[in-house]
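The complex appears here minus one protein chain, its other protein chains still in place.
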Amino acid sequence: MALAGCGGSDGSGGASGPKAAAIAAKEASQPRRGGTIEYGHYQEPPCLVTTWVQTGYLTRQYLEQLITVDDKGKFLPWLADAWEISDDKKTYTFQLKRDVTFSNGEPFDSAAVKANFDNWFSTDPTRRNGYVAFHVEDHIDRIETPDDHTVVFRLKHPHHPFLSALSQYAFGFLAPSVIKKGPEEWCVRPVGTGPFVVEKWNRGSNVVLKRNPSYSSPPGDVENKGPAYVEGINWKFLKDNTARWGSLKSAESDVIYDVPGVNWAEANQRYEILQHVTGGRPSQLALAVDHEPFNDVRVRKAFQYASDRRKAVETVFQGAVPYNGNGALSTSSPEHVEELEDYYGHDPDKANQLLDEAGWTERNGDGTRTKRGKPLTVRIVYGAGSIISGDGAQFLQVVQDQANQVGFDVQLKPITTAEFFAGKGRQPGEYEIQPGYWVARSAEIFQVVWKPDAKVPDGTVIPNANNPSRFQEPEVWKLVRQADRTYDDAKRTALYQEVQRALVEKHAVTVGAYPLTVTLALGDNLTGIRLNASIGEPIFNDAYFVK
Amino acid sequence: MSTIAIDAPGAAGAARIGALLRSLPVGVRIAGAIVALYLLAAVLPGLLQPHDPFATDLDAALQGPSVAHPFGTDQSGRDVLSRVIEGTRQSLAIGVGATALSFVFALALGIAAGLGGKLVDGAINRFLEVLFAFPILFVALLFVAVFGQSVTTQIIAVAIGTAPGYARIIRGQFLTVKGSAYVEAARAVGHSYGKIVRQHVFPNAMRPLVVMFTLGVGQAIVWASGLAFLGLGVAPPSPEWGALLDAGRAYVTSAWWLELTPGLAIVVFALSVTIVGRHVQERLEGKVKVQPL
Partner (left out) sequence: MARRLGGAVFVLWATATFTFVVQLFMPGDRATMIINTQAGNLQSPSAEQLAALNARYGFDDSYLAQYVRYIGDLAQGDLGISYNQHQPVTEIIAAQIGPTIVLTLSALVLAWLISLVVTVLATGRDNAWSRAATGFQIVTAALPPYWIGTIFLVVLSVQLGIFPVEGSNTLVGTILPAFTLAIPLSGFLGQITQDEFARVLDQPFVTSSRTRGIGDLGVRLKHVLRHAVLPAVTLSGWALGALFSGAVLIEVVFSRQGIGGVLVQATNGRDIPLVTGVMLASAAMYIVANLLVDIAYRFIDPRLKSA
C-alpha cells in the first residue's frame, strides 16, 4: 500500500545518467562501516521528546518501541520478542528481549515499560503523552509485570488497533532514571535503547547523533542485527526550502527531507527518492456541521463539487505530493476506499443546483449567494506554516477562487502557531472549515477523530478537539467501535469502509485534499535508508556509504 | 496675467502647473510620474489591471512573461501584473500609514521634548531610550502574537518600531532651531512665543523630515514584508508585495518573475518617492534661505 522504499516514482528504472549509475552502484555494493551521515531535516522541535510527528522522526533514532510493523501490516518484534493475545482479546502479553540495556547502562525490563506508561498517563501535563493517551488510555485497564521480562496489558474491552497503536512512533521508551528527572532532562539528554545516542543538541542548528556501540535490539524490519554501519548522523535543521535543497545539491548533505514542489522534477531526475505516504487522516477540510451553512448536507456537497481539487493538488505541488480525495482516510491506510477518491468531481452545475435547492438563491452585489439576507460566507481557519505549508496555502486559494465562482464567499483566516495552539478561532462557531491531518497507521484514527464530546459528571461538555467538523452521528460512532472490536480482518475492514462511505458519501463532512508525506532525496553515496511503514520515520540501521 | 486670470482661471492654473513642471529636472519629472502611477494603481487598480488578480487558471500555471501576462503567472495561474497592481493599495497603506502614524507619534514626542521644559524633555528621552531598545521586528512579532495578523497590526507595529528614530531627530531639530540666531532675533524683536514657534521653529525643524518620510515609506514596506516572510503577513489571497515576495522566494531559479516583479515594484517605488522627496527638500531649503524674518 505505502510507497515506502520505492525508488523514485518517476521512471527511475529507465533513466540514464548520474542517477541511474548511482543507483546501480548502490545495488551492487555491500554494507561497509564508517562515515557520518549529513542529514538535512526540516523543523526543529522545542524538546527532543514530544509526541509531535516532527519530533517522531528524530526520536526514532534513539527511542525504541515494543513492536514495529511492515508495509503489509504485519507486526514485527522489536523490544518485545513475542506476544500473545488471549482468547477473549482482553489480555495482551509481551515477552521482552533479554540483555537489552539503555545506552546509559540501565537494564531494559518490564519495570521500565511500566514506568514509561505511567509517565505517559500522568496527570502532570509536562509529563503526559497526549498521543499515547488518545490511542490507548480509554482501553487499558491495568498493566502488570509478573517478571522482569513479561508485560501484561489488561484491556477493558477488546480493541483490535491496540497492536497498531503500539507500533507507532510515540510509544518509544526512555530510561527510567531520565523519566524520574523529568522533561528538563529528557528534552535535551534523552536516553533510550536505540541505534543512536544523542551526543549534543546545538539548538537552532543540529543534533549530533553517535552510533550506539552496544546496540542489540534491532526491529524486525531491518537487516543489520548489530550496531549501525555509520558512525553517526549529523541531524541538521534546515527549515528554509532553498537552503535544504541547496545543501543536497552542494553535497553538504547526503540526504534531505521534504523536497520542495518547485524542485520535484529536478530531484526525481537527478536523485534517488524515497517517499512514504503517511496513513491516518490526510490533510482535509473539515466542514463544521454544527451551524449554518454546513449544517445542511446539500451545502456541504455543493462545496465538494465546487472545486477541482485533484487538479489543484497536481498543479500546486507539481507532483511532489499526491492527491487524496477521500478525506476520511489516507490513501496508504490499508482500509482506504479507492472509489471515494473521485466521488466528488469538479461539477459547478451540480454545486449551483444543490445550493439553489438548499435555499441559497439570492445574490448580493459581490455575486455571493444569500439566504434570508445572510451571505454564504465560510471561514477557513488554519495554522499557517504549522499545519498548512506555503504550497498548501496556494491550494486553499484555488479552492477559494473556485468555490467563489458558484456563489460562496470563502475567507481564508491564517493563524499563527501561537494562536493555533491557544485554540484561537477554533472554538465551535468560530469557523466553518478547518483543514488538518492526523497521522496514524490506519483506520484506528477514527476512534480518535470521531469520538463524541465527553460529558463530565457535573454536566459540562468537553468538546473533542480532534473533531473540528463537530460531526457526532451516533450511527457512525457505533460503526467505529464495532470495527475496533472486530478481530476478523475482512469483517473489520468492511466496517471501516462503511464508516468512510458514511463520512464521505452520505454526510460529506470532510473534503479530501492531500496526504502527509515523508520524502527523502539521497545523494549518490548513501544507501540502505528505509522509511518506517507506519509514519514513515527514516530508519538508519542499514544505511551505509557506497564508497 | 491678471486679465487671463479673470477670463480663464483654469488656463492660468494649467499654465502655472506647466511652468512648474518645465522647471523640474527630467529625473524628478519621471519619478513624479511613476509615483502618480502608483497612486492611481492604489486608488483605481481596475483601470490598470489586464486580468482579475484573484482568478486562478490551473492550465496557465507558472507561465513566463508574455503579451497576455507581462509579468507571467503564478503557481495557480493568476496574472502576476494584476496582482502586483492589486497589492499596491495595501502596500502603500502599510508604507504610508505606518510612516505617517510613526510621524504623528514622533512629532508629539519630539515637539513636547523640544519645546517643553527640562523635566518633560528628560522624561521623554527616557521613554525614547526604552523604545529604542526594542528592535522593530521584535516589536512586530510581539504585536502580531498578541493582536493577530492584519494590515492594522502591521501598520501599528511598524509605526511603533520606527517612531523613536524620528522622534529623536525631530527633538534635535527643535532644539537646534530654538537656539538659532534668527529665533533669537525674532525674540529680540518681541515676537510672541507661539508666533515664533509657528513661523520659524516649526517650518525649519520640519524641513529635513521630508526626506526622512520618503525614506521611511520604503523602509516600512520592507519591514512589513519581513513579517510576511515569517508567515505573519496579511491573509491570502491578498497580493500585498511582501506576501508576493515571500511566495515567490522558492521560485527564484525556476520562475524568476514571481520574485523579481514584486521586488522591483518595491524598489522602483522607494526610488521614485525618494527622488521626489529630495527635490521637495531642496526647494524648501531654497525657500528658507530667502525667507525674511
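Quick notes on this one:
Think of it as A and B in the order they're written, each chain with its own count starting at 1.
Everything that follows uses one rule, which is that a residue touches a chain if its C-beta (ideal position, glycine included) is under 8 Å from a C-beta of that chain, and two chains touch if they have at least 3 such contacts.
All values reported here derive from a predicted model rather than from experimental measurement.
Here the chain not displayed is in touch, across the complete complex, with A, B. From the set A:Gly17, A:Pro46 or A:Pro474, the residue in touch with the chain omitted from the display is A:Pro46, counting the whole complex. Only one of the listed residues, B:Ile34, B:Ala93, B:Met206 or B:Val222, touches the absent chain: B:Val222. Mapped onto subunit B, contacts with the missing chain fall at residues 126, 129-130, 132-138, 141-142, 144-146, 148, 161, 164-165, 211, 215, 218-219, 222-223, 225-226, 229-230, 242, 245, 249, 252-253, 259, 263, 266-267, 269-271, 274-275.
Although one chain is not displayed, subunit A still touches it through residues 40, 44, 46-47, 50-55, 123-126, 128-131, 182-184, 187-188, 202-205, 236-240, 242-243, 245-247, 249-250, 252-253, 386, 416-419, 421-424, 426, 438, 454, 456, 462-466.
FYI, only the chains that are shown with their structure count from here on.
By the touch rule above, subunit A contacts subunit B in their complex via residues 241-242, 260-263, 308, 311-312, 315-316, 384-385, 390-391, 393-394, 396-398, 400-402, 411-416, 418-419, 424. Put simply, subunit B touches subunit A in their complex at residues 54-56, 58, 61, 75-77, 144-145, 148-149, 231-232, 235-237, 246-247, 249-252, 254-255.
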